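With one protein chain held back, the other chains of the complex are shown just where they sit.
To keep things simple, chains are lettered A, B and C as they appear, and every chain counts its residues starting from 1.
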Amino acid sequence: MGKFSRRDFLKGSAALGALVGVGTGVGSSFKKTKKVSAAGNTKQVFSACPRNCYDTCSIVTTVGDGTIKFITGNKNCTYTNGRLCVKGYTYPNYVYSPDRVKYPMKQEGRGTGKWTRITWDEAFEMIANKIFEIKKEYGSTLPIALNKYSGTFNTLSYGIEGTLSSIGYTTRAQGTPCWPAGIDSQTFDFGTIVNSDPEAMIHSKYILVWGANPAWNSVHSMNILQKAKENGAKVVVIDPILTDTAANADEYIEIKTSTDGALALGMAKYILDHNLHDMDWMRKNSVGYQEYLNYLNNNITLEWASEKTGIPVEVIERLAREYAAAKPACIWIGYGMQRHTNGGAAVRSIDALAAMSGNVGVLGGGANYAQLDSWLVNYSAMAMSPPEGSGGGADRMININNFPAQVLDLNSGDPNKIPIKMLWVAGRNPIAQDPETSVSYKAFDSIDFVVTADLWFNETVAQSDLVLPISSIFETWGVHASYWHYWLHINEPAIDPLYETKCDVEIAMGLSKKMNEMEPGSCTYPTDRTMEEWAAMEISQDFLNSKGMTSYKDLLKTGTAKVEGYDAAWADGVFRTPSGKYEFLSEKCASFGHHALPVYVEAKEVPTDRPIRLLTPHWKYGLHSQFQNLSWMQSVHNEPFVEIHPELAQKKGIADGDMVKVHNHIGFVELRAKHTLTVPKDAVVIYEAWYKDQKFNVNYLVEATPADMGSCATGQAGLAFHDQFVNIDKL
Amino acid sequence: MEHSFTLVLFTVLSQLAIGGFITLFFLDALKGKLSPKTSQTAAVGVVVIGIVAVLASLFHLGHPFHAAKALLNFGHSWLSREVIFFAIFIVIAIIYLFVSKTEGGRKKIVAGLGTLFGILTVYSTAMIYTIPSMPAWNNGTTLLAFMLTACVLGPLFVQTISGFTKDTFIDCSRYTTTIIGALIVVNLLIISVAHGGSDEAVATGLAICTSPLFWIKAVLYVLAFLISGRSICNSNLKNTNIATILFVLMLVAEFLGRIVFYATGVHL
Amino acid sequence: MANQKYGFIISMERCIGCNACTISCKSYYNLNPSINRRFVREVEETLVGEAKRCHISTACNHCEEPGCAKACPTGAYTKLDNGIVKHNQDRCIGCKMCATACPYGVPQFDPVKKKMDKCSLCVELLEVGEETICMASCPMEAIQVVDLNETETIGLVDRVNGFVNPDITKSTTLFKLPDATHTVRRDL
Partner (left out) sequence: MGMKNLQRYYILYLFLQKFYAGELNRLDFETWENLIQSLQQDCMDEENETIWQGLRRFVESTSEQQEQLEFAFNSLFVGPGKLLAPPYESAYLNENRVLMQQETLSVRKFYEQAGLELICKNHEPDDHIAFELEFVCYLLGQYLQTKEKEMIQMYHTFLKTHLFRWAGVHCEAIREHSDHPICLGIADLLDGLIQNGQTEETMKEGNQNG
């Protein structure tokens, strides 16, 4: 186009001279074109949902004029049957919201809102300078911390871990908030987590859904449960809350929160007393069964179990009888029931119940919790080695579940402690989602430099010095696996990245390039691959071989393929425990300070001054701080509420729809009360969610109480999210 | 209900215009009791008010410029019928302007036709709202209330006009008192019918009773009833000033009442 | 075409009140945020047997005697031979009478187009043998669009307590009521 200079037609204009001197000329954003784009030119590509969700759906995206027109599920995946969930259907709204973070920006004073747009080059330079400065002062990169978790499970998003590894030894937020106690339990019992293919639940005769709410959190499995039910299986839900899952089941049993272990042991005792257990299986496949059976005989009675759980003896008896008689019977162990100070012990008791009744290794059976076996990926974006001569010796781990407190401790000025000077936040909104929100703010204040990579402006971005705009899955490549079903999806870009957004691997490559320009050899992250090459590198040869594929291109034909061999987990009887057998008695468990047997551990005591339990399960229209902020979702729901049983409400003088204050010793929230008969009379339920432009954040009420297990498999104990106690008053 | 203020304006003003015209039919065309100036002025008033009503109703539409399409469903829609009847009414009222100076049959025919279409309009308006999805409205009270609005405002309007034209006063105090009394009775009826109806009707009844506007209207009714009743036997009160006061009181009362009507309707 | 009579069958046994139908429909038809063509409502917890969460998902009920068609002054609504109550937006002048007249409050006012909007039963998809968006999107397969002339309706009901009486306009939507769930609740 050429720049416009001072033109004849504007002779005598004083301003033009000044304007021409500023920036680029007229027409420089455009180029000449001859074509006029034809409407209706559409193509379909495979995408995949990277959210932290059981269902990890393969998506078919219809693209026209370079823009997303509509999305549906991928029919090639039998797990989803070509359907998405309510959250998935909002993606077009998500990608094209004008409120996305669009450009790298820096803030003059955290929380001031004084943002300046900068180029990626400037952003990389800022980060690189800070890294070099820290390295110079401390001799290592340990004062640099990464706090990343489950905002996206695209395996290429692990490029952010790779970024930090490629600059040296750093500090990492280690662990996972939501499921580690159960992972440890299954690690002690089976050797690791492996669940039967959820699609095999269709073969089950009896399904115990224990502390899970698939109607809201795994809707495609809910459909499988429904089909199993229509096939004649009996579906029983054990939960403190009468969830939508319970509502669609044959039977619902309200259990007193945090006493699940007692119910499992009571059922096992009944089965043992009535000789319904599978002695052959135990002899052949397990160790420590005699000690376990002795424990049942000597320590457990049904009356005791009934007293603990609040479930009548005859119901426990019937449940045990039905469970033992149905062949096969499966248990779905949810994540809700292990978010307690005795949650890991409870999962061990349930595992033991499944094992002693002969339901492990059986098609349509199992004690199904989660799995990572289908993650046949190379983590090539993540696995990076530090530059030669890096100081610090090894990465330093701090507990993700108590991150702010640990940061404050390191930054307390103690000369023996290496402080945290720089924080990189990715795939998380810790200020809104971590417990003890007020402590989070203090921890951020104690850190010199905070970089946050996100798609949305949230509380954490507001407390950052630098924000990096991240592309959505529709704008980049990806490889996605589930921690529940066995499908592996490929994700190809549907559209060009909007604005200046980049995915984590592109950021890693950009930073690496900059750092090596400034100080050669200071970063090991490779910079010479395309995103497609990175995606191709993620898919393991094992996976390709098992599917008879020669390259990732074969996977692009269907978008998804299933890892086979898991119809019945542990069917081969080869367990990954030290003994190679199922371990009723686990020395490893004992070595982590727990009882070697799956014994009952008392629930956390209810404080007298805060007698009402607060349950904060996942919300159906969102996933942590995602989705509920979109205008489409707001059109069906946009106000937080607390569910309260009418009897409790009456005692507190709270009418349906009243504004109430829920409070405890660390904070409070104010919201509307909703009467419902579906919650216990001694608890209230608030669903955790992020509502845009609203103050509500339930984490003001949640204390960072650790669960009993988690440190074996994930490095850190989980969080006892459901051992929280509050008071409630009408406002 | 949303956007109801335009509907309040339309229904009350159209009923006022129709009531006024029917009054002309009786007092002017049939009985010849009005001076040409009064009947002319009143007829102009009727036309102007009618047109204002139509303009107000257009604001209720998403696409006011396509209002003509509203004529298309005469076969089924009471709204179409209302539009057509009222349009005809206004045309006749305009014709009446030209024939009002003449005497005899032609004037009577025009006035009679106008009266007929006026009544048809009020009937159609009422039928629009007499629908099962609005239980509290779905009975004869809607029609009664709309008709009475026309009946009470029309003569008072003409009397008020006659005040301005310095015409001789025509006493309607018995009639007016009776109609206001009837309005009070109908309002009691509306509330009691609602309370005896479905959940939604009960909710409507409750909303009416708790609406401050309703109670203001009630006070205005009682006041107007007392003044009008007093004027039956007190000839000092038989004058156009009193009629004007009554007209203003009842016009305000009907506006408030109609606001309450729309605001309290509870949908199924 | 003439012998078909399309209508919805909603399995409340399957519906979990997730609103996937509402959002996918909104996405496909690019509806204004303030309006929806489907409505998911919570119904009485004690609808069947002991208390539990119950939902109902409905759209336009494509009534036999549509109140909207009777109320509409422009004749924008037509009951087609195939059972669909069609709203012709070109005719609509946005008077909102249909919204008042519909016992289910189905037609909604689109504040941008300034016209009414409602479910068309995805007629253009049905005509080419495809499923409606809601039917194809429901992760629980709770929504079916069927030819009511050809479908066994034993065990289905036309009314749900808390949802409006179908007698007024002869709604054609049928429901499979949820089974009662046996519940064991704690005594406190």
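As a convention for this text, a contact is a pair of C-beta atoms (placed from the backbone, for glycine too) under 8 Å apart; a residue touches a chain by one contact, two chains touch by 3 or more.
Not measured: the values here are computed from a predicted model.
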| item | value |
| --- | --- |
| Partner chains on view for the chain not depicted | A, C |
| Touch with the omitted chain, as defined above, among A:93, A:368 or A:446 | A:93 |
| Among A:457, A:592, A:668 or A:696, the residue in touch with the chain that has been omitted | A:457 |
| Hidden partner chain, touching residue among A:102, A:327 or A:637 | A:102 |
| Positions on chain A contacted by the hidden chain, ascending | 4, 7-10, 13-19, 22-24, 26-27, 29-37, 39, 65-68, 92-93, 96-103, 105, 108, 113-117, 457, 461-462, 467, 469, 495-500, 631-632, 692-693 |
| Contacts of chain C with the absent chain, listed as residue ranges | 30-33, 110, 112-113 |
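Definition applied: only the chains that are shown with their structure count from here on.
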| item | value |
| --- | --- |
| Computed distance of Cα centres, chain C from chain B, in Å | 39 |
| For chain A paired with chain B, centre-to-centre distance based on mean C-alpha positions, whole Å | 65 |
| Separation of chain A from chain C, taking each centre as the mean of its C-alpha atoms, in whole Å | 35 |
| Set of chain B residues in contact with two or more other chains | none |
| Where chain A touches two or more other chains at once, by residue number | none |
| Footprint of chain A on chain C - complex, ascending | 13-14, 16-20, 22-24, 26-28, 33-34, 36, 40, 45-46, 51-55, 136-141, 178-179, 181-188 |
| Chain B - residues contacting chain C, complex | 1-3, 60-64, 66-67, 69-73, 76-80, 83, 128-129, 131-134, 267-268 |
| In the complex, chain A residues that touch chain C | 70-72, 80-86, 89-90, 92-93, 215-216, 219-220, 222-223, 226, 242-256, 310-312, 315, 620-621, 631-637, 676-678, 680-682 |
